[in-house]
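I have a structure here, written as structure tokens, and I will follow up with some questions on it.
Missing here is one protein chain; the remaining ones are kept as they sit in the complex.
Letters A and B mark the chains as written, and numbering starts fresh at 1 in each.
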Amino acid sequence: MDFLLWTSVLGTAAFAVSGAMLAVQKKMDLFGVNILALATAVGGGAIRDLLIGQTPPVMFLHPAYATIAILTANVVFAVASLHRRLPPGRIAALYERTLALSDALGLAAFTVNGVSIGMESASPTFFLAVSLGVVTGVGGGVLRDMLAQEMPAVCVKDIYAVAALAGAVCTAFLWSRVPPEAAMSLGFCVVLVIRLLAIARHWNLPRIR
Amino acid sequence: MDFLLWTSVLGTAAFAVSGAMLAVQKKMDLFGVNILALATAVGGGAIRDLLIGQTPPVMFLHPAYATIAILTANVVFAVASLHRRLPPGRIAALYERTLALSDALGLAAFTVNGVSIGMESASPTFFLAVSLGVVTGVGGGVLRDMLAQEMPAVCVKDIYAVAALAGAVCTAFLWSRVPPEAAMSLGFCVVLVIRLLAIARHWNLPRIR
Partner (left out) sequence: MDFLLWTSVLGTAAFAVSGAMLAVQKKMDLFGVNILALATAVGGGAIRDLLIGQTPPVMFLHPAYATIAILTANVVFAVASLHRRLPPGRIAALYERTLALSDALGLAAFTVNGVSIGMESASPTFFLAVSLGVVTGVGGGVLRDMLAQEMPAVCVKDIYAVAALAGAVCTAFLWSRVPPEAAMSLGFCVVLVIRLLAIARHWNLPRIR
């Protein structure tokens, strides 16, 4: 099946989970949960489409994306309602982990999706593909965090944009050398592995105290 | 007279009031009041135009919109200056109510405006028209709240996007069945009535405590 479509669908669902989780954490009501899930899930793709002049963006043409986001949001809301009986400490840890994992999946999927759109655009260059990949990857999360009044993950999470950049460079470099499916799969794994290792091992970049 | 133009003008003025009121609440100076009023008033339309590929957006072609927003902002500022003599409690209540009412009017006007632009675009579908309506309706307010560092109303106000969605669906459903003016008027009333009832009766959607 079409790999580009797969990354869109997976990224949409994963980012919808991360948006819905953050909304639940922030005590938003059911509609706030849907809105934040939607904005996170389709935001990156909408920014990507505006940047390459694809208007209206794909999310306005195919109801599938919004549908996936809303279904996902409501499942998250229902599951989160059940979890209310757990001890608060365990809930917080569970939320934290689900949010981080779904965010990493969305980041990986949309990064390689953006690279592939850049490579198939009218004037494909390595630089265009890589930067479109990074912007598409981080776009949904930035929108999510700005709407929820959180400091955007891309600015404060160690090795966040670095992971997207590494995966984008990898996918773009391999694009004409191996089948696109292989380039995208490998780039996807690069983003995901770097991001998850960074979370697990608390990798840090220098900062000024 | 042209109904589409009417909704633009009414929405611009109403959102300018809501932006100016929030800026006054936030103790911004006269220019901050103008900026926030402008961003709120023309923001939704600018997002709409970018999404359908209308560049430059209409607000850059016709000075009328910016003029309406700026005149409105200065009237609000002047009136708010006079109100300083009222007791603080009454001022706060008055501000709150004016902000909510003008925001509801702007939401209603821009929602049906967006639906009608979607229906008159190159490839009109029910889904495109409804989603363009909701995005145009909530866009200005989201920009206003993000600039003023408030949690966006669309994420936390109960029955906010629901009102826009109901009005957009109503307008889009009636579009080919009755004259556009009737479809837009009815959709406008649906948004306004649902939103104002939700405020007055404190309607709530479920949330997780």
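Quick notes on this one:
We take it that contacts are C-beta pairs under 8 Å (C-beta built on N, C-alpha and C of every residue); 3 or more make two chains touch, one makes a residue touch a chain.
Predicted model, so just to flag it, every value in this text is computed and none were measured.
For the chain missing from the display, the contacting residue among A:V58, A:V79, A:L94 or A:V154 is A:V154, taking the whole complex into account. Looking at B:V75, B:L94 or B:A148, the residue that reaches the missing chain in the full complex is B:A148. Think of the hidden chain as still there; on subunit B it touches residues 23-24, 27-32, 34-36, 46, 50, 53, 55-57, 59-61, 63, 66, 77, 80-81, 84, 146-149. For subunit A, the residues in touch with the chain missing from this view are 50-53, 121, 123, 125, 127-128, 131-132, 142, 146, 149, 151-152, 154-156, 158-162, 204-209.
The definition used in the following text is that only the chains that are shown with their structure count from here on.
Centre-to-centre separation between subunit A and subunit B, using Cα means, comes to 29 Å.
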